[in-house]
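Below are the structure tokens for one structure; questions will follow.
Not every chain is included here, but those present sit where they belong.
Chain IDs A and B follow the sequence of writing; residue 1 opens each chain.
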Amino acid sequence: MTVTVNGRQLETQAASLAALLQELGYAERKVATAVNGDFVRAALRDETTLNPGDAIDVVVPMQGG
Amino acid sequence: MSLRLYDVEVGSRLLLGSALYPSPEILQRSVAASGAEIVTLSLRRETATGRESAVLVSLIEQTAVRVLPNTAGCHSVKEAVTTAQMARELFDTPWIKLEVIGEEDTLAPDPFGLVEAARILSEDGFQVFPYTTEDLVVAEALLEAGCKVLMPWGAPIGSGRGLNNPYGLRTLRNHFPDVPLIVDAGIGRPSHAAQAMELGYDAILLNTAVAKAGDPVLMAEAFAKAIEAGRIGFEAQPMEERDMASPSTPLAGLPFALKEVQ
């Protein structure tokens, strides 16, 4: 199916958010996630299933004022 | 004399932003020179320059400062709330510098979205540091929403103009004598920060004035001293301003007077 990750469309077979992060190489990374604008905390990534067209955000710490 | 932000005792009254420095090394040295115990960070999608993120975080961790994550760039309550939730997980802190931007040119806060987001987050257990204006009524609403600290702007973010409305800031300070008030944004020079502290403000949050100075590390030191100077000056109670001059050197005993000066 097609989903959007950080604004980029891509094809994935990942059934869950956790699987998608694994697929994208975020597994070991310190990141936070949101699906369609709603926060999904780390503990719920396994049970969070993805649907076609979902917009996923994966964010990392960055400089800020 | 010491400052308490929520349940945290703070020594330094300078809060420093981590953006726009020439290099991570200069950021690290600037933080050290500033003596800041609190540094702001943000959340972003990983970019091409992703590795910098890791560098940045490790630098912050090394300097052992407390992180104040922000919601910079958020224009809606929803964005701000979700960003705050992601920040809490990522940085493991209930603190959040809440920005809900209402206007692009001045990056002015949106008082309506700000108060709504502050209420939602406070009820969800966050300790909110709202970036607001000097508006007394908005300030009152933010306190009712659960904020225990307020961060009025001095001038638009990154403008370096100093205090655009000293009267408004003074009024806000006098109106809420017991609320920690931090001037956030608009400071350009050390004297601006000292002026704000002399008004009785509790601390200053700045970023561009240090990061974009010719020598950021040196400027960080300058602001550290200016903020101490302003705070100590406030506590020492400045003299009354006089409209006409009056001599500092006593006139009694002035030589060459034909008669004695009594």
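Methods note: a contact is a pair of C-beta atoms (placed from the backbone, for glycine too) under 8 Å apart; a residue touches a chain by one contact, two chains touch by 3 or more.
All figures in this text were calculated on a predicted structure; none of them were measured in a lab.
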item	value
Formula for the whole complex, using the labels of the chains displayed	A x4, B x4
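Keep in mind that, in the parts below, only the chains that are shown with their structure count from here on.
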item	value
Complex contact set, residues of chain A against chain B	6-7, 30-34, 37-39, 41-42, 57-65
Chain A-facing residues of chain B, complex	17-21, 27, 40-46, 50, 52-53, 56-57, 69-70, 72, 78-79, 82, 85-87, 89-91, 157-158, 207-208
